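What follows is a set of notes on a single structure, which appears directly below.
A single protein chain has been removed from this complex, and every other one stays in its place.
Coming up: subunit A.
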Amino acid sequence: MEKQPKILVIEDDKFLNKLYSDQLRREGFEVSMAISGDEGLSKVLNENPDLVILDIVLPHKNGFDILSEMKLHAHTKNIPVLIVTNLGQDADIKTGLELGAVGYLVKTDFSITKLGEEVRKYLVMKQKKFSHNEAAD
């Protein structure tokens, strides 16, 4: 059986974390969960997920800090990060994208039933980028 992509959900609201994780599991993904910034960063570094769903307002370490630290490590810097947050101001979106997030979803503005589709879109983009880089090498 083919190995399913592993998604790490970093979200401090335990109900939302369960909702997002259950949704992704129903769509066939393997899911790991973290409910604080510290736990999230530790899991990113140790579990090597295929994609990270990242909230911004988190206890201990915020999402922007996690994103910045991920870019410092060779084995985590290319992991796609999809920000899912309630901060919908342009300045926040700009900061997230400048720090290297591949996408930005505002929680109130998207339907959870589209979450799997969004994740698959970024996994395909990562795969294409990877194949392109390999061909270039």
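What we mean here is this: a residue touches a chain if its C-beta (ideal position, glycine included) is under 8 Å from a C-beta of that chain, and two chains touch if they have at least 3 such contacts; residues count from 1.
Rule of thumb we're sticking to: contacts and distances are computed from a predicted model.
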Name per UniProt, for the chain absent here [options: "Branched-chain amino acid ABC transporter ATP-binding protein", "AraC family transcriptional regulator", "histidine kinase" or "Glutathionylspermidine synthase"]: "histidine kinase"
Contact residue for the chain not shown (choose from A:6, A:107 or A:120): A:107
Subunit A residues that touch the omitted chain in the full complex: 13, 15-16, 19, 22-23, 26, 86, 89-91, 107-108, 111-113
